[in-house]
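Of the protein chains in this complex, one is absent; all others appear in place.
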Amino acid sequence: MDFTNIAFYIFAALTVGSAGVMVFHRNVVYSAVGLLFAFFGVAGIYVLLAADFIAIVQILIYVGGILILLLFGVMLSQKLTKVDVRTESMQLVPAVVVVGGVLAVLLLTISSTPWKLAGSLEYEPTTKAIGRLMMTEYLIPFEIASVLLLAALIGAAYIARKN
Amino acid sequence: MLFNFANVLTFIVFGAVFVGINITLSRILQARNPHPVKLSTYECGELPEGDSWIQFNIRFYVIALIFLIFEVEIVFLFPWATVFKELGLFAFVEMMIFVFILLVGLAYVWVKGDLEWDKSTAVPDPALAPSAARQELTEAIAS
Partner (left out) sequence: MDYSSIIKDNLISLNYFLPELLLTGLIIVLVIADLFLKDERSPWLSFVALAGCVVVLLSVIAQFDLGSRSLFQHMLVVDPFSVFFKLLFLASAIAVIFLSIASVELAGRPVGEYFTLLIALTLGLFLMASSTNLVTILLSIEFVSIVSFVLATYLKTRRRSSEAGLKYAIYGAFSSGLMLYGLSLLYGLTGTLNLYEIGDVLASRDSNGMALTLSTILILAGFGYKIASVPFHFWSPDVYEGAPTPITAFLSIGPKAAGFAVLIRFFNVALAGEPANGASQWSALPELDWPMILAVVSAITMTLGNLVAIVQTNIKRLLAYSSIAHAGYALMGVVVLSQDGIYATMFYLAVYYLMNLGAFLVVIVFQDLLGSEKIADFKGLAWRAPVPAIAMAVFLVSLTGLPPTAGFIGKFYLFAAVIKAGPAFYWLAVVGLLNSVVALYYYARILKTMFFDKAAEENSISVSPYYVTLLALLAAPTIILGVYWAPLQKLATNSVEFLRAL
C-alpha cells in the first residue's frame, strides 16, 4: 500500500467519524465541530483525487462560509445550546434495517458496475483547466450561476430582514 | 501538486503534535492545588453574571449570508484570473457580465440597509437618555 492509499483511508475515517459525531451528539455546537472535521476530511479526499482547486474551495466555502453561517444560526437561538436536539422517536431498529439495506445495495452496485475509469491519475494544478472550461464549454452554467446567486441573495436578505 | 499539499499536511501534523506535546507536558509538570477562588472565571474577584451563551444579534446572520454569496462569487474569479489573458476579450466580457449581475445584488442589499450595522442612529435610545427628574436634580445641584 502506498502513501496515497494510506492517506485516503485516514481521510475517509476522519470524514465518517466526524459525520458520526455530528449526527449523534446531543449538543448542536459539538455537532457543528464534527461537521468541520468532516469537511476537512472531504477536502483531503479531493486532494488525493487530484482536484486541488475543489479542495481549496471546499475549505473556503464550506468551512469558512457555510459552517460559520450554521454556527451563527445556532447562536441566534438561545435555547439551542442547552437542549437535547435529538428527537424523541429514535426508531433504532427500522433505521438500522433501512441504512443496512441501502449500504448493501450500494456495495453491490459499486462492485458489479462497469465504471468508466479515468485511467492513471496525474497530479497537476487544475485551476487553469477549470478556468478555460468555465469560459468556453461551461459558459452558460457559469452565467446562470450568477443569476442564481443574485436571486438567492435577494431571497435570503428578504427572509432574514426583520420587518 | 500532491507534493505541495504534502507540505500542508506536514504543517498540520506538526502543528497538532506541537500543541499536543505542550499540553501533555504542562499536565505532567504543573503543580495542582485547586482552590475555589483560583477556579473562578476572573481571579480578580469579579463574579460573572448569567450565561456566556447569549443570543446573537440577527445582523451577524444577515452579514454572514451576504458574505457567503460573495465568497462564492470570488471563488469563480480565481480560475478566470489564471486564463483570462489567453482567452482575451471574450472571457473578460463574460466575467464582467457575471460581476455586474452580482453587483446589482450588492447594490440591492446596500440600498435596502442590510449592510447597516447601527440601524437606529436617528432615534436615540430612550433608555440611555437621562430622565427628566434626573436632569432637574443635576441642575438643582449645579445651582
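The letters A and B name the chains in turn, as written, and every chain counts its residues from 1.
Definition applied: a residue touches a chain if its C-beta (ideal position, glycine included) is under 8 Å from a C-beta of that chain, and two chains touch if they have at least 3 such contacts.
Remember, predicted model here, so these are calculated numbers, not experimental data.
The shown chains contacted by the absent chain are A, B, with contact judged over the whole complex. Checked against the full complex, the candidates A:Ala95, A:Leu108 or A:Leu121 give a single residue touching the omitted chain, namely A:Leu108. With the whole complex as reference, residues 105-106, 108-110, 112-116, 118, 132, 135-141, 144-145, 147-148, 150-152, 154-156, 158-159 of subunit A touch the missing chain.
Touching the omitted chain from subunit B are residues 87, 90, 101, 104-105, 107-108, 111-112.
Quick note on the criterion: only the chains that are shown with their structure count from here on.
Centres computed as Cα averages put subunit A at a distance of 22 Å from subunit B. Every residue of subunit A that touches subunit B in the complex is listed here, in rising order: 4, 7, 44, 47-48, 50, 52-53, 55, 57, 60-61, 64-66, 68-69, 72-73, 75-78, 81-82, 123-125, 127-128, 130-132, 134-136, 139, 142-143, 145-147, 149-150, 152-154, 156-157, 160-162. Those residues of subunit B whose C-beta lies close enough to touch subunit A in the complex are 1-2, 5, 9, 53-56, 58, 60-62, 64-69, 71-73, 75-76, 78-84, 87, 90-91, 94-95, 97-98, 101-102, 104-105, 108-109, 112, 114.
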